[in-house]
Structures are given as structure tokens and as C-alpha cells.
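Of the protein chains in this complex, one is absent; all others appear in place.
And then chain A:
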């Protein structure tokens, strides 16, 4: 096989008349000329392999896997919300910081209510964002609203920051007639064309090479836009992650890979997910700029994303941000994480190292936020969520006609036939189908 490949590669070169083969001939000529003039000195030889620029060595030595290890974690605030290095303070206005805080806590409130509603059987499924609010808000705030977002499924805060109304979150989770996705997907699979947030799909990591393709098309438009692609450290094990990293580097795409390393892929801890130094360590292997940040420090996330975004667009190259965080909630409503991690561990992150409490410390120290503010905001946000929640629950489900549309852009003859056959059947057996719950 090897021989075959070489032979045909050579043929291909000849056929295409590539300059490379001339270059090789030239090198060969130079080498033999040198040979004639002076005694052979092997130390002068340089590797000529097309696949790597390197030096020869004469000692047998394997590269240690820890050649990249202990990539530091960039942070701006300590756990008490103090700015560590003033040069890194993003110096955001009070209004902006309050907005960060309100979005993070509103997300938290929405999570609590929807989680509860699933427990009561009102919606079929839910996934909370507890503990990862800093990664969502910090990154979303650093982007331009026109930047295209490819999410995984635990990035509701990004959409909330962009202004997706609570009504539409609820409509999606209830799959009611207001759902932009027409009731076709499980809860938390949000999407918004207006807010440049590509609709979530369940398969993991499929969005990664797609984000690269979009970034490539956007680069060709020359419109000062970037793409951000979110995924977890578990999804980074999928083949699609490798594909996306490699394509983005070779095709020079203005793209930010944002990995939420939250410690668990359902129950699988990181030490069973990968060897090596996390996800950021993979960046150099792909020839990609990388950084690791404290995901529970919203300012660190903001700074890293902002700079990555600026350079991605200016230089047409991808950036990899690994935001270290912790998934405080269960994976989903179908999971009970007490089966695989201790309550103490969860409590540590919930009580000692939470992105919301860290930002609150920062605000409190500046007298931007009082106990009273907190109480009244908590009450107000809960009321807002409960109101839309009740509205969403009362709303009818989408018209069943929507079962058949959007498979193709046009209705096909066989789908028309199947649709008509369903209606005839439902007319005949009305009492067995929940027709009254659906829009007509």
C-alpha cells in the first residue's frame, strides 16, 4: 500500500506539474554538489520530509505526554470577587455588570422552575445550567450580536443574554403553538434566527465541523463576523471535534471553540474522558491558539472571549478556549448524579466557588448591590418566570399539520398522501387522539 501510494502520488505530481517536484529535484542537486566538494558531514543534513519542520537527533527518546501539562488557568477575580491584577479588570460599567448578574440569576431562576415542572410531570425533560452561568454570560457579552452561535445544549444563558424572551424559552420547553421550532424537539433545543443562534440538536459535537463551515462562508463574506461554537469536554472526544479543530486550522476560519469543561459527561469524570492536559492542550497539536480560563470568573471568560474574537476576525484563525467550571446540577432530569459523585463535592462548588456568588461579591464590594436589591430581584424574577410559565402551560400544542412540513422545503407527493391518510384515520378514530389539545 505504501509503495502504491508513493507511485501514484508521484504520478499525480507529474500530471499536475506541481512546483514541489522541481523543488525536490533542486534540493537533490544541491546535496550531491556538496558531496563532491567536501568530506561528508552528517550534522549538516536537515530533514526534508514534507510533513514536519524539525531537526535530526541521534538519541532515542520518546516525547513525554506531559510536554504540555499544567496549562495555567487565567482568572481576573479571586473567589471573593477581588480583582487580582488591575490591568486585567475589564472595567465594565455598573449597568453592564448588573445586567450580567441579572441574566445569570434569571437563568438560575428559570432553571429551578423548569426543573421542578419536569419533576411534576408538566414538561417531559429539562437540563439545568447550574454552576456554568459565568461561561454563558461572560462569553455572550464579549461577542457581537451578529456573530453566529453554534451551541451544544447547555448554553441557555447565551441565548438569554442575546434577548431571547422567557415566553419563547417556555414555549419551546412546552412544545406549544408559540414554539419557534414548531414543537418538534425535546425541551432545551432552542434556536433563533433573529438572534443568530443555530437551533440545538441532540447529537453531540456535530455542531463543531458545522461551525467551521459557517465560519469559512462568513470569512468569504468579509463582514467582520465570527462564529462561536460551544461544547463540553465529553463532546470533545467525538470524531467530529477532531474534524472541526483540524479543518478550522487548515482552512483558517474566524472561529472561537468554547469548551465548557464542567467535570462530567453525564457520569463519566474527566479522568476517564481523556489523558493529557484537558482540552486546551490539544490546541497546539492542531496549530491553534489556545487558552484555559476560570469559567466561574465571568470577567476572565469575558476577557478571553473578547480577545479571541478580535483576533479571530482580524487574523482569520481559530481560537480554543477551555473554560474550567463545574456542573452543579444533574446531567438532565433523567439523571441522578448522587450515584456517581459525593454531595460534599457538589456542595463545595455550590457554596464556595460559584460564578454567581463571585460576581455578587464584586458588586457588593462596590456598593452596587444590597441585600434589599437581592431580595426584590429574586422576587421579581421569580414572578416573571412564573407568569410566562403559566401562560405557556395553558397554550395549545402546534397544529398537527406541522408534523409533515419542513421535511423538505416543498411538500412531496408521498408526504401529502401520508398526511391525508392520517387525517382520514384521525377522523375515524377521533376519540383515541388528543385532537383538542392541538391548534386547528
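In the analysis below, a contact is a pair of C-beta atoms (placed from the backbone, for glycine too) under 8 Å apart; a residue touches a chain by one contact, two chains touch by 3 or more; residues count from 1.
In the analysis below, contacts and distances are computed from a predicted model.
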Chain not present in the shown complex, as UniProt names it (candidates "Dolichol-phosphate mannosyltransferase subunit 1", "Protein MAK16 homolog", "2-oxoisovalerate dehydrogenase subunit beta, mitochondrial" or "RBR-type E3 ubiquitin transferase"): "2-oxoisovalerate dehydrogenase subunit beta, mitochondrial"
Candidates A:76, A:123, A:156 or A:198 - the one touching the absent chain: A:198
Touch criterion as defined above, residue of A:48, A:124, A:250 or A:342 at the omitted chain: A:250
Residue of A:148, A:259, A:346 or A:385 in touch with the missing chain, whole complex considered: A:148
Option touching the unshown chain, where A:88, A:185, A:237 or A:399 are the choices: A:185
Residues belonging to chain A that touch the chain removed from view: 1, 4-5, 7-8, 10-12, 14-16, 18, 148, 150, 179-182, 184-185, 189, 191-193, 198-199, 201, 203, 206, 208-218, 220, 239-240, 242-244, 246-247, 250-251, 405-409, 412-414
